[in-house]
Structures are given as structure tokens and as C-alpha cells.
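Of the protein chains in this complex, all but one are displayed in their positions.
On to subunit A.
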Amino acid sequence: MEKTAPIVELSHVEVNFKKKAGLFKKADYVNALHDINLSIYPGEVVVLVGESGSGKTTMANVIAGIVQPTSGKVFFKGTQVPKMNQEQREEYRSRIQMVQQDSYASLNPMRRMIKTLGDPLVIKKYSDKKNVEEKVSHFLNTVELTPPENFLQKYPHQLSGGQRQRMLIARAISMNPELLLADEPVSMIDVSLRVSVLNLLAILNQRDNIAITYITHDLATARYVGQNGRIAVMYLGQIVETGNLQEVLSNPQHPYLRALLAAVPIPDPRVARQPRETNIKTMEEIEEGIPHGCRFHNRCPYCKEICKEKKPVMEKHGFSMAACHRIAELPPFSLYQASRKEDNHEG
């Protein structure tokens, strides 16, 4: 991988959210992110995967500067975020753009698309008032909303879910970003259209060299955006495994990732009906709060004494970096076992 300077760098980031004090309760803290180290390089795809409550959205908010870390540092192009001057801050705000999950809630219902997309261009002086329509049309073409004239005068409610999602992407790329933070961008659109939006993100990445951070709970879609990128698997505010996406998914190390992979249904009855080992506990079966030692130990089928006492550190295992005491002793894992058997059978 090219070792140019990262766009964003998170170093030992820790985020605690304050829980309000109740009548009989003292104010408390919820640890949302713990000791996060992550660098995002230009033109790179990083997929953040985790269940709800794993801290993936908080991480996006920290990267975008919406949430300030409790401790630790966030760097944008080498400068620490709170120490930026006006000019750097403006650059930071423009070069990192978000594509939100709920396209209906994130577009102003009272504004036509030309206003929604055009105003930021004028304000940021990317375009003058005269040429704004032409400029907006260009971005609509990029996100395959063609012909653009059909969309310029529309209100959000006149568009379908897939079209609104494309509008969000158009709005984000109009600021000439270096990094797109896409937080579950396809979870609310129809299955038949998902692949096309995912492909659009992949095209923006490959053709325009925009780095993409794709945040999702759905490993199946992660493959489409992140084919050539990296993956970071999150659990209870920590990164538990990271590495090249293809390698990590075909060779998962951490028991949590293995459980996640085994739980994803496969759209093929012959594969999906194969008996699988699902021995992980669900979130409801364990006590609330963050456990001592390895944060995953109370759900882990391979838990030993050491896991309850000592926090595992990230170490190199196979193709990934993973944090688990027991990796060396884990049985081999193969998600594709079932499908491969089928292939042999036919061939």
C-alpha cells in the first residue's frame, strides 16, 4: 500500500457519553469508543462493521468532527483538529463529507433539488449564480440521475428512495471531498436497487479517487464497496479485527467476526440450509455493561480464564490484526465449506 500521508488519523481515541443523573441514580458514563487507532489514506476504502451499539456511527461522527473525543487525538492531514486555524477548518469541513442513512430526514422537504445542491456551491464559491444549474446537472449526471432536467425542480417527496440516496451522494461529492463517510447508505432502499448504489460508491472511489468509509452491519454489502479495501470489525467500542477485506472475510480470525459471518443468511437454499455452528450468545443473554478483560469474553464460546482477566492486544494473525488470546487454538473456520461441497458435487 502507498504510504502517503493519511487524510484522517485517529490516535488512541476514547469517547465517553454522559448518562443523565436520575432521581436515585448518579451521573454515569457510557464508553462508546475505546482506544481507537485508525488511519484513512487517500483513495482508500475502509469498511467499518459491527452490530448496533458497537460504536461505528460514533466513529464516523468523530472522523467528521461532530463528536469530540474525550481523550486521544484526531488529525486531519497532519494537523490536530482542535488546533486548526479558520482556513484549515474550512478545508476539513469540505473535504470530509457524509452520506446519511435516512435520505428522507436528511433532505430539506421544502427545498427543490436545485436549491439543496446549488446553494452550497454558491456559498463555497465553487460556482457563481449563473452557472449553478450547469454545475448541479454535472453532479446529477455523475450519480446517474439522468436526464438532470427532470430532477432539478423536484422536491424530496417526489423522488424514490434510491433517487434520494443518489441525491445525498451528489450533495456530498459536490464539495469535492477526499473522504466520503457513508453510514448505512443502502439499508433503507429496496433490495433490487442496493447493488447499483453500492456500485456507484465503488465507481466514485476508483474513478475519482475519493476515499470511502463505509459503515454497515451488513457484511454481504460490505464486499461490494470494499473489494480492494480494508475492513475494521468493531465490538463494544473497540476494533477487534482489521485487515484487507477479501483476506479477512475468507480467513476470519476473531471469534466475533466468525459468529457474524455465520449469522449472515446466504440467498441460496442449498447453502443457507446447511447446519452451522452458532454457539455465540446474543446480546440479551449477557449482562449489560462492559465486561472486564476481553470485552467479548461473556459471549465467546472459546472463553478461558485469561480472557476474563487480561485485555487482549492487537496482534498479527494470518492476514489480519486481531485482538484475541485464543486465536492460535481456535478450530479452522470456513464459511464457504457448504458452497464448495456443492461445487464438487456438481463437478
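Definition applied: a contact is a pair of C-beta atoms (placed from the backbone, for glycine too) under 8 Å apart; a residue touches a chain by one contact, two chains touch by 3 or more; residues count from 1.
Everything below uses one rule, namely that contacts and distances are computed from a predicted model.
Of the candidates "Beta sliding clamp", "Nickel import system ATP-binding protein NikD", "NADH-quinone oxidoreductase" or "Biotin carboxyl carrier protein of acetyl-CoA carboxylase", the chain left out of this view carries the UniProt protein name "Nickel import system ATP-binding protein NikD".
Interface note: of A:Ala5, A:Val30, A:Ala272 or A:Ile290, the residue touching the hidden chain in the full complex is A:Ala272. Of the candidate positions A:Glu90, A:Asp218 or A:Glu305, contact with the hidden chain is made by A:Asp218.
Of A:Leu249, A:Cys300 or A:Cys324, it is A:Leu249 that touches the chain left out of the display.
Touching the chain that is not shown, out of A:Ile66, A:Ala263 or A:Val313: A:Ala263 (per the contact rule at the top).
In the full complex, subunit A touches the omitted chain through residues 51-52, 160-163, 190-196, 198-199, 217-221, 223-224, 227, 249, 259-273, 278, 280, 282-284, 335-336, 339.
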